[in-house]
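Below: one structure in structure tokens.
Apart from one protein chain that is not included, each protein chain of the complex appears where it belongs.
Chains here go by letter, A, B and C, matching the order in which they are written, and residues are numbered from 1 within each.
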Amino acid sequence: MKDNQKFNTYQTPSWCPGCGNFGIWYALKSAYTELGFDNNDVCMVFGIGCSGNLSNFIKVYGFHSIHGRTLPVASGIKLANHKLNVVATSGDGDGLGIGLGHFIHTCRRNIDITYIIHDNRVYGLTTGQTSPTSPQGFQSKSTPFGVIEQPINPLALAIIQGATFVARGYSGEIDHLTSLIIQAIKHKGFAVIDVLQPCVTFNPNFSYPFYNPRVFKLEDAGHNPEDFNNALKYALDVNNDKIPIGIFYKISKPTYEESSEELRDKPLSEYDISDISISELIEEIRES
Amino acid sequence: MKDNQKFNTYQTPSWCPGCGNFGIWYALKSAYTELGFDNNDVCMVFGIGCSGNLSNFIKVYGFHSIHGRTLPVASGIKLANHKLNVVATSGDGDGLGIGLGHFIHTCRRNIDITYIIHDNRVYGLTTGQTSPTSPQGFQSKSTPFGVIEQPINPLALAIIQGATFVARGYSGEIDHLTSLIIQAIKHKGFAVIDVLQPCVTFNPNFSYPFYNPRVFKLEDAGHNPEDFNNALKYALDVNNDKIPIGIFYKISKPTYEESSEELRDKPLSEYDISDISISELIEEIRES
Amino acid sequence: MRVNDLNWKIGGEAGEGIMVTGLMFSKVCARLGLEVYNYPEYPSRIRGGHNCYQVRVRDNKPVFAEKGLDILVALNKETIDLHSNYVKEDGVIIADSHLKDYGLSERIFYLPMDDLALSAGGKITKNNVALGASFAFLSVPVENVLDTVRRAFRDKGEKVIGMNEKAVSLGYDYVKENFKGDFKISLKPIDDKKNMVLTGNEAISLGAIKAGLKLYAAYPMTPASSILHFLAPLSHRFKILVKHAEDEISAILTAIGANFAGVRAMVGTSGGGFSLMSEALGMSAITETPLVIVECMRPGPSTGMPTWTDQGDLRFIIHASQGEFLRVVLTPGDVKEAYQLIQLAFNLAEKYQIPVFLLSDKLLSESSESVDDLSGSDLKIERGKILREAQEGYKRYDLSIEDGISFRAIPPAKNGLQLANSDEHDEYGLVSEEAHIREKMLEKRFKRRGLIVKEIPKPNLYGDSDADISLIGFGSVKLSVLRAMEILKEEGVKTNFLHSLCPHPFVSDHYLDFIKKAKRVVVIENNYTGQFAGIIQENLCIKIDNLILKDDGRPFFPDEIVEKIKKYLRS
Partner (left out) sequence: MRVNDLNWKIGGEAGEGIMVTGLMFSKVCARLGLEVYNYPEYPSRIRGGHNCYQVRVRDNKPVFAEKGLDILVALNKETIDLHSNYVKEDGVIIADSHLKDYGLSERIFYLPMDDLALSAGGKITKNNVALGASFAFLSVPVENVLDTVRRAFRDKGEKVIGMNEKAVSLGYDYVKENFKGDFKISLKPIDDKKNMVLTGNEAISLGAIKAGLKLYAAYPMTPASSILHFLAPLSHRFKILVKHAEDEISAILTAIGANFAGVRAMVGTSGGGFSLMSEALGMSAITETPLVIVECMRPGPSTGMPTWTDQGDLRFIIHASQGEFLRVVLTPGDVKEAYQLIQLAFNLAEKYQIPVFLLSDKLLSESSESVDDLSGSDLKIERGKILREAQEGYKRYDLSIEDGISFRAIPPAKNGLQLANSDEHDEYGLVSEEAHIREKMLEKRFKRRGLIVKEIPKPNLYGDSDADISLIGFGSVKLSVLRAMEILKEEGVKTNFLHSLCPHPFVSDHYLDFIKKAKRVVVIENNYTGQFAGIIQENLCIKIDNLILKDDGRPFFPDEIVEKIKKYLRS
């Protein structure tokens, strides 16, 4: 873990002791280290929430966007310079509540971005309201009588709407998570990792004692990530006491960038724009 | 169809001749008639688009909302007075593009609203851009080189995220559509009908000649709408030349209103608010 | 010996329960019949940052947080670093004993908080040790403190109550035994008075319940979230549907739908959330559907400083959404005004079928004040032209009605059919693009301005008629200004203050006289550009030469205002 230091900023993480965000932080730094990244080799985009506070603790190119909007910003960065490694992260409220539309539309695009959901099943930074992944009946500041809604199923949504790498990680299993992040970054296409991230302060029931005995690794269960039906089955099987982590689904499909002729030659950001000629176009218009 | 007249306004529909919206318009009026509705027995909410122009042609309580936002308005109306029959309609861009987040979050709530998607797989009113249900490769004003994205699958999304009545209709089969609408209105819970609606002007490839030979009725195929897996299988099977219409999925679950204790006694709109006392609450605060 | 004149502050790390302790401190004082003002500061994270909570106690209003401290309770070193400068000559710092190592100033009284807490039953009671200790300095009987602690932990079971009581007593006794100096401030009860303590957001919530709120839709956002937290547990009791929506767009549209269906519905948010609501705002206007929006400002742009205060959204609120339409912006200056103006907001929204804003900010929304009684501020419910039954021939947007306000029939009223249409429309609500209809509908919607301006609250005038300096401000600057004026008066400086409760629509008559008579006008605002001054200039065409502005996330402290005013007088 020594080398990881270079990815630290001068600020110390302000998360609560025991917060699952620490695990994600470690795993990200380890993944970057193992990938041999320099600080400028990756550009991260963050949302607003406890998850987004990560932006201050990890030394890479960063964009701390507004609440719910990491993916559009990340897409803009990727499209402007598709040579960049772009890693986006969101909270569950951020990415699956207010930002749900962007999530699904980004899946449809299969743009080459790694997307990490800090899924603590609660709104942390705003001090404990329900989130779209909170279980039914969850009592919170905004739902003192319990949540009525069925939770969002991010993995199932991603699988059916076109993401080409869909995984679940757990911040209590840092090495496993690190490996998922590495694979996701290496994957060409939209790679989603929903990370079970304990919020010890506002959602203590879904903390380490809950997850530790329940998680198991899909790779150990012999799951073939190219099997769409089985991937979806695992994703939909939410009432089981066993919680799979690992890669649910992974296939190879052309990315948005690959399908965009205008990006073929080189990234847009590498074009010299100092002297663009439109006179031919003007003449065509004049003659039309 | 004579009785349906009472649901006409003084305005004549301005849709293009042959537009699939006519079929939806007829079916809605027939459904209301068959249900024995008076004009004030239903409250409809519309989005912005060719679909939304329906608001001017159907004489019921109406709310012509902004683009993409029919469901929140419909939910507000239903929660304020859950005795009202609330029917919401959207275009595919409206409801599945800009409004996608609301759609899925409304599914999660299972609120007792009937939701009709006028799915012409194109942006009609803005004169022919791609929509989230346009097929890959679709050439439109905004995608002259073809759509890259995988289309949105509204039925699969609805099924996995909690809608309790999920159907597909076709505006070329008005009687069948009428029957679906009737069943959807009778259903207690969130009822989604995705209607294949030809846009003869901007999407002529997906018009009657395309659909007529392809559609078949699920009820004829012996599908049991309570079978989640089979429903999902039908919904996901998009590359097939046979297009199922009918009820994909239908189950019984408590609605949002039923689960809301504050709505138990009577609709909120029926409370007299002229003299609400908070003095006891104040005293509790003083003593706290 | 000073009686009932205290400025107390507690500081520590986020997550250490600073807020709860501060609030308990103030409640003890309020129950003595004293006036308190509580000002909390905390960072936008759950742990690790610095929190502090200041309680100003006086005999009478105005009361507002001031800089000079009489007692500073320091749970950590940062508190001393940040705030000890402000401790007055005769003040005291109550610090945890482990801070001794730092060799700090002499005015420190070391309290073995951790040790005492442990003997009370757990480290977690540490704050209550400090609480007890504080009141020992102030000669308040320990029973008063215990009473409040008991109430605070009421629902936590006997064991927890016992622990915390013990902690209070231990802290109290420790001071009584070990403090050798004599402390110059004491708190004495005021006969027959027993105040409660309310934040602005609590007052807004209470006012809304009183006004018949039936649906509250919101997406959490500091500093508006506490309205959601306050209302949600009361939803069953008062039959209010409280909806944590998927985003602010959904929240406002749900509220509009509910208003359309005949209930009073409200949304609450801060600037970022309101940005997302701005499209729907115009829909409320063109469909003439009433709507109440609470906007609690914090410093922008963008995410900005989520837990700090600011008055930078005024112009945005006034001009938000495409096109042009009427709206009202109410800006309470204190808790009682908040309670009353939210009720007025509902009345105006329904009578004039327009969106009405209650514009607050972190300072007003999250600070708390002692309040004796609210009932005097209640308004009669006025629902305007609302119909549960309609006549044949009913037209929702009837153009023949003189004042422009046509009747709202509520579904499913027979004959009340209508289309609430975001498109420009005819008298039934059906779309129309004809020039003359457009003109008439626009006029219809603006016509009611004449009636509205008669009903919006006049600014309140405070202070001397022959003032050397005449201040103008809106909203939450009020209490600080009033306190500053008092200090200035003691120093022989005469000031007056016109406090606007409704900066928009701007009624020139409400300000003109004051400004014309003033020797020197100073506009005071908690923002960078002086937005309200701009509004005054726009409407009155009188140049405002003097501005007192602040935009670092902190409110004006009376001392700062005093200083600035004196500088003006010297210049």
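Note that in this section a contact is a pair of C-beta atoms (placed from the backbone, for glycine too) under 8 Å apart; a residue touches a chain by one contact, two chains touch by 3 or more.
These figures come from a predicted structure and were not determined experimentally.
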Not-displayed chain touches, in the whole complex, chains A, B, C
The one of C:377, C:527 or C:546 in touch with the missing chain is C:527
From B:6, B:141 or B:186, the answer for touching the chain not displayed is B:141
Contact with the hidden chain, among B:9, B:40 or B:53, goes to B:53
Interface residues of chain C toward the undisplayed chain are 43-44, 49, 249, 270-272, 274-276, 278-279, 281-283, 285-287, 297-308, 310, 312-313, 315-316, 318-325, 421-424, 431, 433, 435-436, 438-439, 442, 446, 527-529, 531, 534-535, 537-539, 541-543, 551-554
Interface residues of chain A toward the undisplayed chain are 9-11, 38-41, 43, 45, 48, 53, 55-56, 59-66, 69, 71-81, 83-84, 101-102, 105, 260-263, 265, 268-269, 271, 273-276, 278-279, 281-282, 285-288
On chain B, the omitted chain is touched by residues 12-17, 48, 50, 53, 64, 66-68, 97-98, 100, 123-127, 129-130, 132, 141-145, 201
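One rule holds in what follows: only the chains that are shown with their structure count from here on.
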Greatest contact count: chains B-C
Chain A and chain B have mean C-alpha positions lying a whole-number Å distance apart equal to 31
Between chain B and chain C, the Cα-mean centres are separated in Å by 41
Cα centroid separation, chain A vs chain C, in Å, comes to 37
So chain B residues touching two or more other chains come to 101, 105, 260-261
Chain C residues touching 2+ other chains are 235-236, 246-247
